[in-house]
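Note that this complex is displayed minus one protein chain, with the remaining chains in position.
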Amino acid sequence: MLTLITIAATGIIILYTTFFKSRKLLVPIAITGALTALAFNISDWNTNQLLFNNMMKIDNYSVAFNSVMILSLILILLLSHQYFKGVDKNVSEIYSLLFFSFTGACLLTSFNNFTMLFIGIETMSIPLYVLAGSKKFSIRSNEASFKYFIMGSFATAIFLLGVALVYGVTGSFNMSEVSEYISATAKISSLMKLGILFIVISIGFKIAAAPFHFWAPDVYEGSPTLVTTYMATVVKVAGIAALLRLLTGCFIGAAAEWQHILEAFIILSFVIGNFGAIQQQSVKRMLAYSSISHTGFMLLAIIAINQFSASSLLYYSLSYSLATIAAFAVLILVKNYKNSDASYESFNGLAKHNPFLAFVMLTAMLSMTGIPITAGFFAKYYVFLASVKSGYSWLVICAIIAALVGVAYYFRIIINMYYKESNSEKIIKDNYFVISLIIATAITLAVGILPQFIIGLI
Amino acid sequence: MDNITTAIKLIPLEHYVFLCFALFSIGVFGILFRRNTIVMLMCIELMLNSVNLLFTAFSAYRSDAAGQVFVFFIMVVAAVEVAVGLSILVMMKRNVNSVDVNLLNKLKN
Partner (left out) sequence: MLPEKIYSPSDYIPIIIQSSIVLGFVITAMLLTHLLGPKRKTKQKLLNFECGIEGMGNARSPFSVKYFLIAILFVLFDVEVIFMYPWAVNFRELNILGFVEMLIFSFVLLSGFVYIILKRAFVWEK
């Protein structure tokens, strides 16, 4: 609970720094808040608490996922200092909106009641609609914001319809009571099935799982890159964590109903994510499509629904978040420097004058592909292991093919960086940026070499 | 208070469900086929409010206040969504001088 309060309070404090004209203090305050929240969060480890009349449940699952998300948030905050250098108006509002949105993300990992799930989704999404449009005078940003808003509200409405149907059948919003009802009834009523379908589809919207992904490439491309980083990491991890928590804690008795939906999600995410990514000329759009494909891998852990699901999903979330943040960070620098649309060509010859940036990008791309000694390899390995244990070998074969297709577009960047010539120069980056990149790369490698630290946690 | 619940229960539950689904579908079709963004915003409101109706009906039939409290949360969230949505529209109107959704086609590959 203290984690949540700290995050929300930091948001309010940052909101008020706008009146003190203290731009230099912004990032330190934000990072202090996030670190305090991380400390409170870790202190909740192994204390299973039920809070607010069973509305929230803090257990190791929520603590672990919160930690991953706070780590991502800190890395993003470190990147933000350089990113917002040129912006002189309303910067503190952007930070506080990030924190408000993060409050919702924390709720999503620790809810025990549909009310909390709903509030979490909305608290997370509504600031993001604003953040996506935070480049006020850019038409592309406006368009991204509007598309995200319409799709997000649409998903919310569908989610609410699902919750209403589940409530109508069971008469309760509490997860354990709904779960008891499902296991007590022999035949699940069609209204209940419809409710589960709507809820799963709406969360599929939020995490951009195909066939409900169509907003994602446009929104990811149009939003400011830093916001895109946040959307691709924290929001996606929170959504996936909420889905697993919901399905294990609530709808596990009706597994046969939603596993078919997830099968469709996974296959379509692989197909659309990979083939979309191959066709792209812009790296930002490629990363958007590849994040759809990564959603497929993460859903693979959920569909398995056994004792390995949570830990493999945690590991995958960590490796995916770190690699995505590193990739977007390098993209921000390259894009700013070249002042271009971030095509593959702008990465040409990066290794010659900026070996550090090229190395960071190399690790990120290898991790996303799933090459050993980076975290991505064991992430995919454990996810595959979990789903094979539940008898989804055919899905794993599809996933391996998808991972192989991924090599095509991830290695294109690596080849451009190391084997193509260009008259590029040294790109200037500030200290915060370097720290963030070093942390992301170091953890990617460390976790890739010693996976048992994470995998044994939950 | 009991009178309201009994009055709600005079109408069979199925009618509420059908009405709610009809309203919800109108909202969905509005979002899919209307090109005016303000009308799309209204359709989202319509969808949320049809769900509100369903919640209150279920709540009355089950004599359980939780459903009605959920409605409060939906109402607040709907208000916030309208505020954010209208602000986005104003921003859009300033930049492209129109609220037609067809003008939003800058992000294509």
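Each chain carries a letter (A and B) given by its place in the written order, and its residues are counted from 1.
Criterion: contacts are C-beta pairs under 8 Å (C-beta built on N, C-alpha and C of every residue); 3 or more make two chains touch, one makes a residue touch a chain.
From a predicted model like this one, the values you see are computed outputs, not experimental measurements.
Novice: Specify the shown partners of the omitted chain in the complete complex.
Specialist: Looking at the complete complex, the unshown chain comes into contact with A, B.
Novice: Write the list of chain A residues that the hidden chain touches.
Specialist: Within chain A, the residues touching the omitted chain are 8, 12, 15-16, 18-19.
Novice: Touching residues of chain B against the unshown chain: what are they?
Specialist: On the chain B side, contact with the omitted chain comes from 3, 65, 69, 72, 75-76, 79-80, 82-83, 86-87, 90, 93.
We take it that only the chains that are shown with their structure count from here on.
Novice: Would you tell me which residues of chain A are touching chain B in their complex?
Specialist: So the residues of chain A in touch with chain B come to 114-115, 118-119, 122, 126, 129-130, 133, 136-137, 139-140, 142-147, 149-150, 153-154, 156-157, 160-161, 163-165, 167-168, 171-173, 217-218, 221-222, 279-282, 285.
Novice: Over in the complex, which chain B residues touch chain A? Could you list them?
Specialist: 17, 20, 24, 27-28, 31, 37, 40, 44, 47-48, 50-51, 54-55, 58, 62, 64, 66-67, 69-70, 73-74, 77, 80-81, 84-85, 87-89, 91-92, 95-96, 101, 104-109
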